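Some chains have been omitted; the remaining ones sit where they do in the full complex.
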Amino acid sequence: MADSRFFYNSGSITLERIISLTGAELLDKNADKNLKFNDVAPLDKAQPDEISFLDNIKYADSLKYSKAGACFIHQKNIKHAPENMLLLVTEQPYQAYALTAQAFYPTKLPKNLIYNNSSIASSAKIGANCQIDTFAVIGENVEIGENCHIGSGASIADGVIIGNNTRIGANSTISHSIIGNNIIIHRGVHIGQDGFGFALGKGAHIKVPQLGRVIIEDFVEIGSGSCIDRGAGPDTIIGTGSKIDNLVQIGHNVVIGKHSIIVSQVGIAGSSQIGNGVVLAGQVGVAGHLKIGNGAKLAAQSGAMSDVPEGAAYGGSPAIPIKEWHRQTLLKRKESKK
Amino acid sequence: MADSRFFYNSGSITLERIISLTGAELLDKNADKNLKFNDVAPLDKAQPDEISFLDNIKYADSLKYSKAGACFIHQKNIKHAPENMLLLVTEQPYQAYALTAQAFYPTKLPKNLIYNNSSIASSAKIGANCQIDTFAVIGENVEIGENCHIGSGASIADGVIIGNNTRIGANSTISHSIIGNNIIIHRGVHIGQDGFGFALGKGAHIKVPQLGRVIIEDFVEIGSGSCIDRGAGPDTIIGTGSKIDNLVQIGHNVVIGKHSIIVSQVGIAGSSQIGNGVVLAGQVGVAGHLKIGNGAKLAAQSGAMSDVPEGAAYGGSPAIPIKEWHRQTLLKRKESKK
């Protein structure tokens, strides 16, 4: 079980509620739906009162010897399960597991509490049931919705708007931004600062005022240490449900579509447009003014120097279709082994 | 127009003042120099009371259909302009635009205000017209010049010296540093910490005391989340007018010359020397103890493993002359398509 110093297990849950939460189908129609489970756990650690999952057939052996009381599993894999395990059949075992884990370990609601030693401008509006932690700073004309949590030492600059159910991590700084609902911004994130805009000269460079904003749509998550510059004139936009990992750089005017995945240490240069459902793996670079089509995938450390078509998988630097990149890799190895 | 929640437009400006600010030449000698403009805007959005610019001939079509009242433009491109547009001819249209935008949206001066809940050591000296924000910490014997702005939660450690007209962003930390005039340090920047200096052993590694400083010269800008380690014995130095983007790593003893451009997520290892007017594009790595000559350019994601001569353009990892790198890229693609 998770360390109780840090995690709060909300108590046992019946099989019936698990089925209702996840939509999984109980293989054994006669099983007692009032049976209670106490936790989630990986296959190799789960006990009879715990629920596990099999997502990757690589772990079939762990399944075979698992003591888990119940297991989310795909139809095609049920033959690998031991006899006494309750099987919860679903197309998406990992998603079912995630929902079940959320039920055992629900996100803490913000306390309805504004700490004395936070600093809140008199013109700021703060909705019901918000928690504003110690040494947080809320500027003039800031508007914060309901059920928000602003971490300690976070700085929300003048005029920023934040929706409902949004969490801003400790020591993050936000300015020039409109932030939506149900968003998680982790700690030490910097959003809304000037983009890197200079009219380059042979000698001194002239700073170009950055007159746009950052728009963050609902259900976005942004990892620790990431930086999102505000637009130069148009806005920088992060679309609904996109998830951004730690230490990612997003330049001015970048537009990211819906439900895209941006892994750690990716850098996206100014004015590039990333489609919906795109995956940029770790340390990918995207040059400026490019279009990465919907559903495209870039392999780790690759560098897009030109547009990537919808649905394409690319790798390498400069990035090329991934099959071609794999072929190059093999050819090079053959050559160098001669 | 820029969102007035975040930006303050200082009001209309006459054609005469714009000419005087930028040195551009009015093509139509008979135009009324008392004509007033209200804002800057890109060609496709500009209205008759707004000023735009054409820098890249790619946008000739936007120019053709633009409603902008006036436009900064290079002599060679005036033939593409529509009839009723006032043309402001200049060698550097983007620079002229930047100066005009600065006039419409001037940088906010610091308020002459030290917030009650900042923490300032009694031995610190703070010049006239400084703004020290909430929860900022100013250490013993710190010296800050005039017209400086220290953001909320920033920490200026004992002994640091800061010149005039310099801005330190919220939640940045600075120690062991001499910071000049007219500098912008964005938020969450960390300057002056120990460099990564260890006498490596087979078992434990021994920490080598880092006895140098960070010297930041005038007109430098440093992006959010960047880290600049102090020198090991000599100093780490960032030269006049150099601009550093977000999430950049600068190791101990690095010396950067004047007016160089260091783009996001670049890493420069210890003791390397970067010349004047160098451009390191996004995610470039420079190994330790190298010299990158004046005016050299490294393409995005390239990695300098040896010196780069003055004026050279390099690409690839390890970095080689960029023409050769492009040839390699083409040859590889030919091979892999066979």
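So that you can tell them apart, the chains are marked A and B in the order they are listed, and the count of residues begins at 1 in each.
In this text, a residue touches a chain if its C-beta (ideal position, glycine included) is under 8 Å from a C-beta of that chain, and two chains touch if they have at least 3 such contacts.
On a predicted model such as this, the values are computed, not experimentally measured, just so you know.
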Since all chains are copies of one sequence and 2 are in place, the complete assembly in this file amounts to a copy number of 3
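Criterion: only the chains that are shown with their structure count from here on.
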Expressed as a multiple of 5 degrees between 0 and 180, the CA superposition of chain A onto chain B rotates by 120
Distance between chain centroids, defined by C-alpha means - chain A, chain B (Å): 29
Residues of chain A that touch chain B when the two form their complex: 117, 119, 135, 137, 141, 153, 155, 157-159, 161, 171, 173, 175-176, 188, 190, 193-194, 196, 198-209, 211-213, 225, 227, 229, 233, 247, 249, 251, 265, 267, 269, 283, 285, 287, 301, 303, 305, 317-318, 320, 324-325, 327-328, 331-332
Residues of chain B defined as touching chain A within the complex: 2-3, 5-7, 41-42, 92, 94-95, 97-99, 101-102, 104-105, 115, 117, 133-135, 151-153, 169-171, 184, 186-188, 219, 221, 223-225, 241, 243, 245-247, 259, 261, 263-265, 277, 282-283, 300-301, 317, 329, 332-333, 335-337
